[in-house]
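Shown below is the structure under consideration.
A protein chain is absent from this complex, but the other protein chains hold their places.
And then chain A:
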Amino acid sequence: MSEMLWLIRKTLMETFRSKKSWFTYLGLPIAGVLLSLTMYSNAGSGTIHVGIINQDGDQVITQDSIRFIERLNHVEVTVVDEQTMREQIVSGELDSGIVFEPGYAASVREGAPAHLNIVSVKGEQVTAYVKAMLHSYIGNLAAIGKAVQADEAKFTKLYAAYHEQSYKLSTVALQNNSNVARMTNQSIGFLIMFMMFSAVDMSEIILKEKGNRTFLRLLSSPMSARSYVFSNIIVSMFILLLQIIVTLLVMKNVFGIDAGVPYSQMILPLFVFALGAIALSLMTVAFAKSRAGAGAISNLIIVPTCLLAGCFFPMEIMPVTVRNISAFLPQHWLLDTVNKLQQGYSLGSLYLNIAILLAFATVFALIAIYRFGRNNDSRQFV
């Protein structure tokens, strides 16, 4: 026991002496949170900058159309000339431009709207909203135009009535939590991936010791092979727990992400998953003959399974087949646990998810033990 603690102390000292370790174990998960924050913080709250060129003069219909666009939510309108609009669209100051060409008002009045151009270099993503709203508005005006059959007096009367109608609306603001939930899930998704890579990195210490022959010296000391592997597991558990706590603290206190569930409730499922990640990394090390081999195997396992389990993208956008496959991945069960906690499930009611995560850890550990046990040569370790 005493030599195990001695080795744990040395491994931790050696690990935290290296700047690379700080970056790998703590920096990367925080970078993942930052990335999620960037991906989701702007969604649904951005303002579209629209430049307008009015070549149709002081026509009432044209002026009203411009005012309609100005009144749209999340749209900021600037009336510009053609040259300025072109420059600002290219430079990104404007998201799109709307050109009311001469004859626009007349065409609407006649019931066949024309002479209207919407331009953008950012595509449908930016123009769709304005286009849809404007088409609806112009469609109504064109319908009046068609109905009055070129009778200008009737059109003016109906147009005035259309503009004067008012609705009394009472509104209640509802908080949209879907973005925050997705942001939390994606941050956890990145944390999952970095936890798995960190576990492999820590287990690779075994292969490193094997390579520099220090393991032979260690095993010729009173330390047993079992104690050696166990001390490596304890160090990995400590580092992954630290990684979990630091990432959650940064999410909550630095980035102010409200996960919709107490962060303390997320520690247990994350830690149980960490046990599985450590067992998986030991399994990788047991099968690999070199550090490069272990790195290659872990890359082949971690990245695709994280992708399939929804660590990088919401599961809703995945095909049904992929969603079914993900049920065989531990990452899926962790993300599912976090999701359900956000939906208001109690941690106690999610015992099945936790049991599944524990089962994954047990299976991986048993395979690793079996593999280690078959090594007869001391040079093949344990």
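The rule we apply is simple: a contact is a pair of C-beta atoms (placed from the backbone, for glycine too) under 8 Å apart; a residue touches a chain by one contact, two chains touch by 3 or more; residues count from 1.
The working rule: contacts and distances are computed from a predicted model.
Candidate names were "Aldehyde dehydrogenase family protein", "Antibiotic ABC transporter ATP-binding protein", "Sarcosine oxidase subunit alpha" or "3-isopropylmalate dehydratase large subunit", and the UniProt protein name of the unshown chain is "Antibiotic ABC transporter ATP-binding protein". The residue from A:38, A:117, A:140 or A:212 that touches the chain not shown here is A:212.
Residues of chain A that touch the chain left out of the display are 2-3, 6-7, 10, 14, 17-18, 212-214, 216-223, 376-378.
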